[in-house]
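All protein chains but one are shown in place.
Chain nomenclature is as follows: A and B, assigned in order of appearance, with residue numbering initiated at 1 for each chain independently.
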């Protein structure tokens, strides 16, 4: 029995199998502090216990994307060690908040497999779920990833591609009954505008830029126990596609979300991840800027205090976003690195 | 209504107005651990709960300058996003200790305004206050900062410059009644000398040097939720005054204070910030050294266990401080980056 795990190759995945991922993790205040030190996030609900309690939380929860990255990281050793590219996300729903002291475990189901025509790689579709120690779902999402084959001659599985919705439906969003935004203090949160102040089609330039250092993205990615080699090994990446380490796409998401505070300060909760694409790689030394577009607005059943905004978050590197760098057809502006589609909750 | 906040310009400030700053923050052990990892500080009272309890603290408090930086950081989005330079500090008094679990909020009053003769900038004087969740003052200080005007033609306010004392008076220092230095263990603290061993005029070379990396100062500054662009955005700073990111002056203060442990190990508490000047910019790659001068000594009313030392802390870059690089008249030695004047408490 080999003692080391080289990771799964495409032909190792079976449709409908379930993967129970290793390395449970008890999170703490320190995860929030490190996340803050690495991203500069300022959303008040994740920053202060009294603010969070005033709207029904037990205390300040971990940032939603921090929770997502911790769950995602657990899937990497089983799923994407031999990945060529992380292709997309869909159907991500955020459930219960993740609090300091909670323990996260993760599992995934293989929901689709399709070999590529070159027979050297294939796409694996997975539904992954992170749960707390009470078995409650913290986040549940689909991603698909291109994985190398160990052996080009290995037989291809019957192609199976799941039908994925373009977005989570507003009725599927988790809006806890304990959540009560009457206690939400917009002055403390840092902006007056609420859900009713945003219009579909509106675009917001988030103004600020943030430069990324090697130590920063590596620390963030290790904090998530994400073991994908491309982020950490300069010795091997020197020979690789880019000649250098690639920044974990999730760190780019987190930085773009932190930048989006300036314009979306009251988008206090990520409710769903509708989709997302890492359009281009990001490297240490790059400076990220971001802009957002309001794609949709939804009232929430039985709630007059809170609404949902469907937002598109676009990050660009070394390019301020006053001109809203975008895509034309399928071709993206050369500076764009991230195109993310999510639902956020906001006081009305 | 614009969704993003470009920050205030000089003409946006009004004399006597109060600014309630956003983003309350619940601090934790993690802030202390990160501060330690970023500065290397060794003051025992901030390092160990039993040491702190033995002299009356509830537990190890956060480092005083860490508390200061968190409060300072909250003022930045409202005050100094468009600042050209942070000009000085005065009248800083440290109040109750900041403990893990406490929540800090900050507010500032505009106490002075004076447009500069070039009409392009002006100086804003503010008294800022950080309070805990019980409304107790953690730190209260004055700073003045040069802020750009949005429009050169905007009318100048009536000049108003507050009269600031050269130093906090010893009688104004907060020396809690619960503080009892009979339990102070100098062996554990790392040095035998106490208040009575220091003489006015004495100079101490702190010997050690510390090199700063981009990731380090950026992590520290984000931890304080300080959003000043000059610290984070290499893409824009490349075009700026220095061609690169500027290190937050508070990080320089913290490193100099950490270096001062070697010679001032028993200066366990910063009691007041009399004044301070960031003499020259500091950049990643610079190595900081520091020296101190005893400016004054004060007995404290009714206390035989503890005294106050007024200290001048000078930091220099790429220049060991055995020759005590100083100023001659108004001109500083080329290596000096910081000249800080503070009161510290020390067992007698």
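Heads up, the rule we're going with is that contacts are C-beta pairs under 8 Å (C-beta built on N, C-alpha and C of every residue); 3 or more make two chains touch, one makes a residue touch a chain.
Bear in mind that the values here come from a model prediction, so they are computed numbers and not experimental data.
J.: Consider the whole complex, including the chain that is not shown, and state which of A:222, A:303 or A:348 touches that chain.
T.: Per the contact definition at the top, the residue touching the missing chain is A:222.
J.: Give the residue, chosen from A:196, A:233 or A:304, that touches the chain omitted from the document.
T.: Once the missing chain is taken into account, the touching residue is A:233.
J.: Touch as defined at the start, partner being the missing chain; which of A:75, A:91 or A:105 qualifies?
T.: A:105
J.: Which chain B residues touch the hidden chain?
T.: The missing chain touches chain B at positions 28-30, 32-34, 36-40, 42, 44, 47-51, 60, 187-193, 197-198, 202, 204-211, 213-216, 219, 262-265, 285, 287, 289, 318, 320.
J.: Hey, which chain A residues sit against the chain that's not shown?
T.: Considering the whole complex, chain A reaches the absent chain at 1, 3-6, 20, 22-26, 28-31, 33-34, 77, 103, 105, 133, 213-215, 218-220, 222-223, 225, 227, 229, 232-236, 245.
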